[in-house]
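Before any comments, here is the structure.
A protein chain is absent from this complex, but the other protein chains hold their places.
Showing chain A:
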Amino acid sequence: MKKLINSADSVVTDALAGMAEAHPSLRVDVDNKIIYRRSAPVAGKVGLVSGGGSGHEPLHGGFVGHGMLDAACPGEIFTSPVPDQVIEATKGVDGGAGVLHIVKNYTGDVLNFEMAAELCAEEGIEVAVVLVNDDVAVKDSLYTAGRRGTGATVFVEKIAGALAETGAPLAEVVRVGTEVNARSRSFGVALSPGTVPAAGKPNFDLADDEIELGIGIHGEPGRTRAPAAPAREIARIAMDAVHADMPLTGDVLVMVNGMGGTPLIELYVVFAEVAAYVRDKGATLTRSLVGNYVTSLDMQGFSVTVCALTDELTRLWDAPVETPGLRWGR
């Protein structure tokens, strides 16, 4: 295994040091592993905090800035942050209007954010949560931990962040964040597994002529394995899963997201197929995003996320944003 690291134990903090050097718009607390918007706390604005395991960059630290998050708490690779980080970040972004935690639905993320939220509430900070669970590959039933939070996290952070920027109260920011999640669905496909630096070898084996369907973002195997196929067929499998769960109609925002090890040219090949699929179902592709936004280290593959837009969501999506990972309108 060759990786651009100094040591497996220092990957997260070494990368945070790099973010601090690269982005003067951020204030990075390397010791406590928290990335703040430099202007935080913004008086009178709802503070947005998210976090999760590292290895998904630019999620979440790359989405800290004007119009999106106020702080992000990266854990170890694929391991949720600890409550201390979330408590510190919550206090650091509380501008008096309350703080929203955006949490991807994984047992570890949920437990650590819950513990932090309880302690913050005891100290008098108003904390609300939006749980993201958009992955249709997992059945939401008594027999699973519920659907995973994946690509829709970017949409929730962008759109809730845009509303918070207008000075909207916490309840409104929660409402819009919850609505974005409810109107979004995702499905992921891997062509090759990723390699966690501490493990030193790929998480699972995949033959040259096999793909893994219904993957998450932590290198865990997916639901099923299938023969490799042209991009058109793979895109159709992914979109069929999305469409079966939430029929495509009206205006849609679509993200084709790279898992970290796939070239952009292949993502555009997939996007062409996805766009044709959307059109074929009679929906209108009005907003799009193609690139690496919610990655899984060096995994090859993609995920597709669809959000059924409303006028309000479109307006908030278009609102100015200035973060390392997303930037427009300013």
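Just so we're on the same page, a contact is a pair of C-beta atoms (placed from the backbone, for glycine too) under 8 Å apart; a residue touches a chain by one contact, two chains touch by 3 or more; residues count from 1.
The working rule: contacts and distances are computed from a predicted model.
A.B. asks: For the chain omitted from this view, which of "Chemotaxis protein CheW", "PadR family transcriptional regulator", "Dihydroxyacetone kinase subunit DhaL" or "Type 1 periplasmic binding fold superfamily protein" is its UniProt protein name?
C.D. replies: The UniProt record for the chain left out of view names it "Dihydroxyacetone kinase subunit DhaL".
A.B. asks: Using the definition of touch stated at the top, determine which of A:A199, A:A226 or A:V269 touches the missing chain.
C.D. replies: That would be A:A199, which touches the missing chain.
A.B. asks: Considering the complete complex, identify which of A:T107, A:T166 or A:T286 is in touch with the unshown chain.
C.D. replies: A:T107
A.B. asks: Which of A:P41, A:G92, A:G177 or A:G216 touches the chain that is not shown?
C.D. replies: In the complete complex, the chain left out is touched by residue A:G216.
A.B. asks: Mind pulling the chain A residues that touch the left-out chain?
C.D. replies: That gives, for chain A, the contact residues 53, 75-84, 106-108, 111-112, 115, 137-139, 142-145, 148, 196, 198-199, 203-204, 216, 218-223.
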